[in-house]
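With one protein chain withheld, the remaining protein chains of the complex are depicted in position.
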Amino acid sequence: MAHFVQAIALGLLIGGVYALMASGLTLIFGVMRIINVAQGAFLVLVAMVTWWLWNRTGIDPIVASVVTTPMMFGFGWLSYRLLIARIRGSSPSMSVLLTFGFALVIEGVLNLTAGNKFKSAAPSYFEESFRVGAISLPKAQVFGFAAAAGVLAVLYYVLHRTWTGRAIRAATQNPSGAALVGVSAAGTGALAFAIGSATAGVGGSILSVLYPFFPASHYEWISRLLGIVVLGGLGSLPGAVTGAAILGLAETLTATYGSLGWSTLVFYLVIMAVLLVRPQGLFGARLREDAA
Amino acid sequence: MKSRTRRAHLVAAACLLVLAVYPVINPWQPYPQAVLLLGFLLAVQATSWNIISGYAGYVSLGHSMFLGLGSYTVGILAARWGVNPLWVAPLGGVTATVIAVLIGAVVLRTRGHAFVIITIAMLLAAQIIAVNARDLTRGSDGITLELPFWHRDFQNIPFYYAFLALLVLTVLFSAWIRRTKLGTGLIAIREDEGKAATIGVDTTRFKIVAYAASAFFIGVAGGVYAYYLTFINPVGSFAILGSVTIVLAALTGGRGTLYGPVVGAFLVNLVSEAATVYAGGVQSRVLLFGGALVLVVLFLPKGILPTVEAWWRRRRPAEVAYIEPLAVRERVPQPPEPGDVLLSLRGVSRRFGGLTAVDDVSLDVRQGTITALIGPNGSGKTTLFNLVTGGLPADSGEIWFDGRRVDGLRPWRRCHLGLGRTYQVTRLFKEMTVRENVVAPLADARWRTMVSDAVRGHEAERAGELLDLVGLGRFADQRAGALSYGQQKLVELAQVLMLEPRLILLDEPAGGVNPSLLGRLTDVIRELNARGVTFLVVEHNIPLVLDLCDPVAVLAGGRLIAEGPPGQVREDPAVLEAYLGDDRLPAVR
Partner (left out) sequence: MTAQPPRSPARRSRLTLTVAVAAALALTACGQRPSETRASEVDKPIVIGISLPLTGDFAQPGSEAKRGYEIWRDMVNAKGGVLGRQVQLKIVDDASNQDTVVADYTKLITQDKVDLLLGTFSSLLNYPASAVAEKNRMVFVEPAGGAPDMFSRGFKYLFFAQPATAPRQADVFVNYIKSLPEAERPKTAAYPSQDDPFALPVIKSMQTQLEALGVKTVYSEVYPADTTNFQSVASTLASRKPDLVAQGAVFEDGVGMVRSLKQLGFSPKMLFQTSAPSNSSQYSDGVGLANTEGVFYTVSWNEKATTPLNAEFVAAYRKAHNAAPAEDAADAFAAAQVLQAAVEAVGAIDQDKIKDWLHANTVQTLLGPLSWKENGEPKGSFLLAQWQGGKVEVVGPPELATSKTVVNPKPGWK
């Protein structure tokens, strides 16, 4: 029983971190109908920067997100202005290809600068755990979860309580209507892309502690994150959180009671099963353009 | 256009000839043969990818999965059965096709973005299965295959010809698809999927077929490739970089064109080999491919071949023919007597959030009539059309057509029953020619219709006749987007006629059309009506309605407020109020 509770606890902690990582992806999709395939590369990029900071200056990796978050905000804003904005209006598949190419470029640059070695930041508390009865909660995971939950709460607040957030949500739901009331599509686009990238600032910092990574790790991450948002429903923030929790639990439970080898596959099977019943995902509304 | 296509074929044939004789001229050089045969392999993959992602516009980022599936099928079967891998290579294609159908059946039922994501996920899932299904695949140890049986002097030559033959077959297959109604249907899906569904294209089936078709030859090639490598393992067989190369090749050459992916494949392959030989280990290959992909998307989004072609077309614009007068019967035919009820709406409603766009409407359209549906802006006329054709589902009520209840059917099924429509703002497939636009509709769900020739033969002839009917025969080879708005309306009408519909819904046929074309339009409508086609027309041009239609139904605020002969409706106080009231209120849409 303790074993089971342990697995559930670990699964939920991991799920929280996944949720944060997927939130940027779903936000960007929601506003611009762009699948940012480079989000995984953003995460690895941040993880690399965090690792470097930690290695050089000893800054705690999770605290380092104070630096990496604004950095990614700027990086996202620039990426939007220099790359994504140039293909606005062309078919959505072009944006997939563009961000995919961008991801490869980031991977290649990291390859050349940081080398093809696994890295992982190990702050002092890494090997310690909180013990709750028979269950041990690794400190790094708990801190990561807390940071993720905090950022998600801020994100939720920004989207629902501020004018900027309302503008972004308006643009999500009805771009032409939003334009009528003075919300510029290009402006919110850049903003949403920057915010979406900024979530990778925290996400990547947490990643650098919890998982060993190297430049090509981004494939693995992006496929996980894409799985989460498809499962939850593209563009839905609650969907991303639910999808992330399901992935976290599926991975931990299969690893504990089944075989580690199949744990990722189980998640993909869940996605296919959900799509069979609900093609738009768990929380996804049918998009307007789905109607003829 | 035609001669240009023929020239392209000539060039392709010449290249093929050279490639076919090359090993004969230069037999003892396995290295250039190896480089070329890898080029053929990439071209097979890019050409296949083009069927789903170029023609139908559904981008797959996991297409190298099919190469791996083919390799594994052949590797496993060759070992189990003790046969040469080459003989079982076609079975690799079969596996790839079956898997494509299964995946397609789950993710291609709806429109949108899930497909691209799932293709990446499935590539990784395939890798996981290959790693874990150890009894079948030997896990990450991989499978070794026997060495080729032929003399080592000829080491790469048989592979060279095998891949070249596969390339020729793949290109012929792709060309064949493009000239069938399947091909025009796929382009229609790419251009406007919602519209495609209302001209009888069973979009789900078309997409699944395209995905399956894009898998087969890659699967076969995968089998041959496994024999060439003599070793397969999960990491090598399901590598994402393989997919990147495919996408890059097709995109560079020209997505959606026949030869573009082939040209792109050779280019990518040669550049990448040159980078290996001359640039050594200086660059990261990922950086090279990624950078190339970004640059191509930003600066050459259409690809090399279409860009060159567009440049050529600008330099030598095609002559634009003026519309020629059409011989229409002098005497206006007598409309047939109204017959049985053809279309019947019973208490149909549709809400958008708090707004009830169509409110409990019951309406009968009788066989042989030209029924008008008028009403102020925002009264729900276009929504009603969408409910009838299946673009939107009704919240409540029943829709019957020709004695069958149709409100649960997909748009193309309704279409096959004889229901056609045009749009308020024309929705032609702008990248297609006028002729292709008219050939694209499918009047029934038979597979035979789907694979019938769209360029020559019965379907193309009919399209030509219909274009002549609306007086635009001379524009058949023009791009539809180049036509004037009024001409586009006529083409859209011809498109609908291709379905041999029994009822045509016309959404503001006169809107934006100049008077001379308008005269032709009414002539055509009368002519068709005389031949037994029923019309339901939404129109704001009241004189036209009064002249053309009987009976007239009036919609206001989503409700049906009047119905009857034109004269009677014109005097109806409720109608007058609805219209005059409209003047006092701002138009809300």
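Every chain is named by a letter (A and B) in the order it is written, and numbering of its residues begins at 1.
By our rule, a residue touches a chain if its C-beta (ideal position, glycine included) is under 8 Å from a C-beta of that chain, and two chains touch if they have at least 3 such contacts.
Treat the numbers as computed from the prediction; the structure is a model and nothing was measured.
*Asks:* So which of B:15, B:86, B:168 or B:546 would be touching the chain we can't see?
*Replies:* Residue touching the absent chain, from the options given: B:15.
*Asks:* Kindly state which of the options B:43, B:305 or B:467 is in contact with the chain not pictured.
*Replies:* B:305
*Asks:* Over the whole complex, note the residues of chain B touching the chain we left out.
*Replies:* Residues of chain B in touch with the missing chain: 1, 3-8, 10-11, 13-15, 17-18, 21-22, 25-26, 28-32, 34-35, 38, 128, 131-132, 138-142, 144, 146-148, 151-153, 155-156, 228-231, 233, 235-236, 241, 254, 257-260, 273, 276-277, 280-281, 283-286, 305, 308-309, 311-312, 315.
*Asks:* What does the interface between chain A and the hidden chain look like in terms of residue numbers?
*Replies:* Spelled out for chain A, the touching residues are 3, 6-7, 10, 14, 111, 115-118, 120, 122, 126-129, 136, 138, 140-141, 210-212, 216, 220, 251-252, 255-256, 259-261, 264.
Keep this in mind: only the chains that are shown with their structure count from here on.
*Asks:* Chain A to chain B: how many Å between their CA centres?
*Replies:* The mean C-alpha positions of chain A and chain B differ by 33 Å.
*Asks:* Which positions of chain A touch chain B when the two form their complex?
*Replies:* 29, 33, 35, 37, 83, 86-87, 90-94, 96-98, 100-109, 111-112, 216, 219-220, 222-223, 226-227, 229-230, 234, 259, 261-262, 264-265, 268, 271-272, 275-276, 279-281, 287, 289-292
*Asks:* Which chain B residues qualify as touching chain A in the complex?
*Replies:* Against chain A, the touching part of chain B is residues 53, 57-59, 61, 106-107, 109-114, 116-118, 120-122, 124-125, 128-129, 131-132, 193-195, 197-198, 240, 244, 247, 251, 284-294, 296-298, 301, 386, 389-392, 411.
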